[in-house]
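Of the protein chains in this complex, one is absent; all others appear in place.
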Amino acid sequence: MIETWAQQLINGLTIGGMYTLVAVGFTLFFGVLRLINFAHGEVFMLGGFVGLVVAWSAEGLGITNGIIIVLLMFLIAMGVCAIIGAVMERFAYRPVRGMPVLIMLVTSLAVGIVVREAVKEFFPEGANPHAFFSPFKYESINFGSVILDYTQLGLIISSLLLVYGVHLLVTKTWVGRAMRATSEDLDAARMMGIESDVVIRNTFFLGSALGGAAGVMNGLYYLSIRFDMGWVMAIKGFTAAVIGGLGNVYGAMFGGYIVAAVEVLTVALIPEGSRYKDVFVFLLLILVLVFRPSGLLKTPAQKMG
Amino acid sequence: MEPADLDNTILKCQGLTKNFGGVLAINNLDLEVQKGKITAIIGPNGSGKTTFFNLVMHLYDATSGQVVFGTENTNLLELPTHSINRVGLARTFQTLRLFLNLTVLENVLIGMSSQLNSGFGAALIKPKWAREEDKLAEEKALEILSLFGSRLISMCNEPASSLSYANRRRMEIARCVASQPKLILLDEPVAGMNPTETREVIKDIQKIHEAGHTILLIEHDMTLVEGVAEHVFAFDHGSKIAEGQFKEVSNHPAVVEAYLGKQALKQ
Amino acid sequence: MYRSKVFLLAAVLIAGSFFSNQVKADSYKLYVNLPLSGPWSSFGEGMFNSFKLAIDQGNASGELGNLKLEVVRGDNAGDSAQAASLATKAGTDAKVIGAFCCWSSGLALATHSTYNRYGVPTILGGSNDHRSTRPFHKSAVIFRNSPYDLINMKMLATYVTNYANMKRVFAIDDNTAFSVTQANEFTKAADKLHGKGRVVGRESVQLGEKDFTPLITKLKGMNLDGVFYAGHMVEAALFRQQMLKLGLKIPMMSSGGVFSNTYIKTAGEASEGTLASFWGLPLDHYPEGRGTKFEKDYAAANFQDPYESFGPMANAAGQVFVQAIKRISSQGKVTRKALLKELNSGRYTTTIGEFGFDSNGMLEILHIGIFRVENAKWKLLYRTDRAATKFTKIAD
Partner (left out) sequence: MPELDFINDQIVRSDTRTLKEKAKDWIILFCCQSLIFGVFLVGIALEDALLVTGFLLLIILVAIIWNRRPDLNQWSQELLRNNRHFANTFLVLILVLYPFIFMDNPYLIHLGALAAIFAIMALGLNITLGFCGLLDVGFAVYFAAGAYTSSQLAVHFDVSFWIGLPLGGLMAALFGFAIAWPALRVHDHYLALVTLGYGLIMNLLQRNFTFLTNGTDGVINIPPPAIGEWDFIQPITIGGIEFPFQMNFYFLGLILAGLTVLISVRLRDSNLGRQWEAIREEEIAAKCFGINVPFLKIIAFSTGAFFGGIGGAVFAHMIGFVHPDNFVLLTSIMILAMVIIGGMGNIFGVVLGAVALTLIPERLREFEDLRMLLFGGCLVLIMIYRPQGLFPSTRRRRELKSDRVNELIKKSGRK
């Protein structure tokens, strides 16, 4: 019994870590631009596909060392996604900046459709699932019957590190301070000599790179990727971000683990509960939005930190 | 302080307090507004004037105290905002809040909406009485617009967003008048206007007052207060520090101190 | 000047459209309604190509005289709503004489009342839900050339209880019409064969889900002999991989939604040992070498995608249409009614064997095989007789 729960805890931490990485992006975009960027899920998906291409080319170039391939995957996927994110910002979001909420919302949904369909159409066999490269497929640490996969371990640790890194970046560096200032008041920040365009572009660089990293991690852990995986992750990611409090980096992590906990507990405790787990997640979303729209974690001082 | 004529009191606050997370915006405020007069509230920025209006309209919940209105002694703090208008209060806003995409005429009609009966059924069936009502309302709205000369009425079919700044202020006042209130609250009616425009607004306010409306206004512009106010309250740090005629209040040491600081008082 | 250009362009377009709309008098359309995009497009493309191959061969052989059959490519994206809308499109087009549909049960259920409403003779090339045809559904227009899941699940339950001797089995569906019915029927059949208690539990997952670890952890504590995953291959591959990751090393059984080479490719080495009960045989098991001929023809036609597991049935459906239309055209006018009558009574020689449709629209021959993934290939372990009553052992 205790072993089952220990295993469920590991499962929950893994799922939560994945959600966290996506949620951080949502929270950054919302913090700086007041935009719920639904296309972020597609950037995540794109990260997975870029990683796959890197693995394929590495194979073609004769690189066999798994660790090097994985590192390359992360670097290139993060880079490509950062650029894609900045391009999206420049050509789709900047023209609608400051327009009514609805316009920005529909734009981001439409950009998401474009990215998703483009991958489906132009990636070879884009509509099919693709097996992902992973150097440590079934290697794990066993504690009795409790199993901790290497990728799980990597995922949990790197999600914590990345969140901490983003926190440091936002609170300790000039770039982060500019982001926070912009999130407080775009006009005031502009008057203080902060170029909001640059700040927003940086935010998209950062958030999208994280999304790309999450995509690669997703591939490494689940061993397969597909063009329509982004939307599911987007929904969970923004749910996590909202539950933790949009605009709060630690809130995103907190929300990610809450969503994962709800899912795991529903499956573990309710007979035939697995079909209702998303219902509970979205119910929680609505309840948080209605009764505590600033999120469960947010206090004014913690904004963007 | 002369004893207040109880029958003539239209608005009465007792012990009104508003606490914003530890900051006392309104502190144990008592005041009475007389029917038929133009009353002004003065005070430096952040002295709680607008908060006081928001409390009266129940846009904020008061921490304690009460606000009693009219001869029936209605407690405003227990009413939802939209009912407060029906009881007989209407206000303008320091930062203009017009229905910018509606026409000038429609803005005035919104002011009258609580007097119109037509609801869902009437909208669909359009019975004769509803059409009559509509026609009467439009007629009346035009009359109210004509109070301000030709400035508003000539624009009555244009969206409110096409009005000039001064006319937007007038528009807000017209909208208030349209709701036939017993008391009109004006929040800095001449903020951002030049002296000529201010003079015109003073005339407008007096005209409305002559038409039988009681007015309570917040203002920084002392020429306006001096020109129109029959009774003045001075606020500082959420409390009333003085009241009376404009001359008395403006020379009251506490008021001078509040505006110019202690230093000024010593000199 | 601008306006005159616009008018000119409009005039050209109007004229052009009238010319293009002149349809050749002796051509008829066969409307294909398959998931050609979306997660199951590999199945859909394979079926479409195989079906088209049969029609092309029919057109080329000259058997049809001056009559020409045209295949309309309808993509339902695996979405029930779109499938229903395509069925309407087929029904309302007077040139459409027959339809081929739909790969999955959900899609078949979505379309059958529409096909019935318009009287379009339809062959189902893989939809296994028993409610799609008579007697469960009163429609006279729908035929199938694969057995329905009542029989398939009865055979799987027989395999589980009599051959593999599993005592405790867990059934999982992915909340689609196809998989819920299969899991239900499997449970019923197993209960009927050996009393209640063989199937110890049921769960539903959602399509598009990626993480099954909480569910698998729960299953791990239940001391199971096997898991029946009655779902689609994308989730099945993830499920199988996560089973292995979490050390749940028991056989996973599956059915038509998983029986595919794409599954093996996606799941990689984790797919080894996956069992599937499927209504079809390896091509060399079909009579008179017709299966291998199909394989050769398909390769020669240079299609982009493989024919996948449902290709042979789709090819057979095309052959049925060609043969039936040839017969009615020799007797008189080619209409939907005539085709319907012919399908109800005729016999056909196809890739998967010689058969006719019985009074329920069901084909007479039933092949059900139990397969297992070995060395990245589906290997046939057992196959049934023609009436699907018992298994014959082929390999271990």
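A, B and C are the chain letters, set down in written order, and residue numbers restart from 1 in every chain.
What we mean here is this: a contact is a pair of C-beta atoms (placed from the backbone, for glycine too) under 8 Å apart; a residue touches a chain by one contact, two chains touch by 3 or more.
Worth saying up front: this structure is predicted, and the values here are computed from it rather than measured.
Asks: Touch partners of the unshown chain, restricted to the chains that are shown, please.
Replies: Counted over the whole complex, the chain not pictured touches A, B, C.
Asks: For the chain left out of this view, which of B:I42, B:L105 or B:A242 touches it?
Replies: Among B:I42, B:L105 or B:A242, only B:L105 touches the chain that is not shown.
Asks: Among C:V120, C:V160 or C:V180, single out the residue that touches the unshown chain.
Replies: Result: among the candidates, C:V180 touches the missing chain.
Asks: Of A:E121, A:E139, A:E184 or A:D197, which residue touches the hidden chain?
Replies: A:E121
Asks: For review purposes, identify every residue of chain C that touches the missing chain, sorted by number.
Replies: Spelled out for chain C, the touching residues are 2-3, 6-7, 9-10, 13-14, 16-17, 20-21, 36-37, 73, 75, 79-82, 84-85, 88-89, 92-94, 106, 109-114, 117, 131, 175-177, 180-181, 204, 206.
Asks: Extract the touching residues of chain B with respect to the undisplayed chain.
Replies: Spelled out for chain B, the touching residues are 57, 59, 80-86, 90-91, 93, 97-103, 105-106, 109-111, 113-114, 116, 118-120, 122-124, 126, 130, 134, 138, 142-143, 145-150, 153-154, 156-159, 175, 179.
Asks: Need a quick check: the contact residues on chain A for the chain that isn't drawn.
Replies: 30, 34, 36, 92, 95-96, 99-103, 105-107, 109-114, 117-118, 120-121, 235, 238-239, 242, 275-276, 278-279, 282-283, 285-286, 289-291, 293
Basically, only the chains that are shown with their structure count from here on.
Asks: What is the shape of the graph in which nodes denote protein chains and edges denote touching chain pairs (line, ring, star, complete, other)?
Replies: Graph shape, chains as nodes and touching pairs as edges: none of the named types, so other.
Asks: By CA centroid distance, what chain is farthest from chain C?
Replies: B
Asks: So what's the Cα centroid distance for chain A and chain B, whole Å?
Replies: One centre to the other, that is 50 Å.
Asks: Please tell me the distance, in whole Å, between the geometric centres of chain B and chain C computed from their C-alpha atoms.
Replies: Centre-to-centre distance between chain B and chain C: 74 Å.
Asks: Averaging only over C-alpha atoms, locate the centres of chain A and chain C and give their separation in whole Å.
Replies: Spacing between the chain centres: roughly 37 Å.
Asks: Specify, in ascending order, the residues of chain A that touch 2 or more different other chains.
Replies: As it turns out, chain A has no residue touching two or more other chains.
Asks: In their shared complex, at which residues does chain A touch chain C?
Replies: Residue positions touching the partner: 1, 4, 7-8, 11-12, 14-15, 120, 127-131, 137-138, 140, 142, 145, 147, 149, 218, 222-224, 226, 228-229, 232, 263-264, 267-268, 271-272, 274-275, 278.
Asks: Under the touch definition given earlier, write down the residues of chain C that touch chain A in their complex.
Replies: Its residues touching chain A are 37-39, 41-42, 175, 201-206, 208-211, 213-215, 217-218, 220-221, 233-234, 237-238, 241, 244-247, 262, 265-270.
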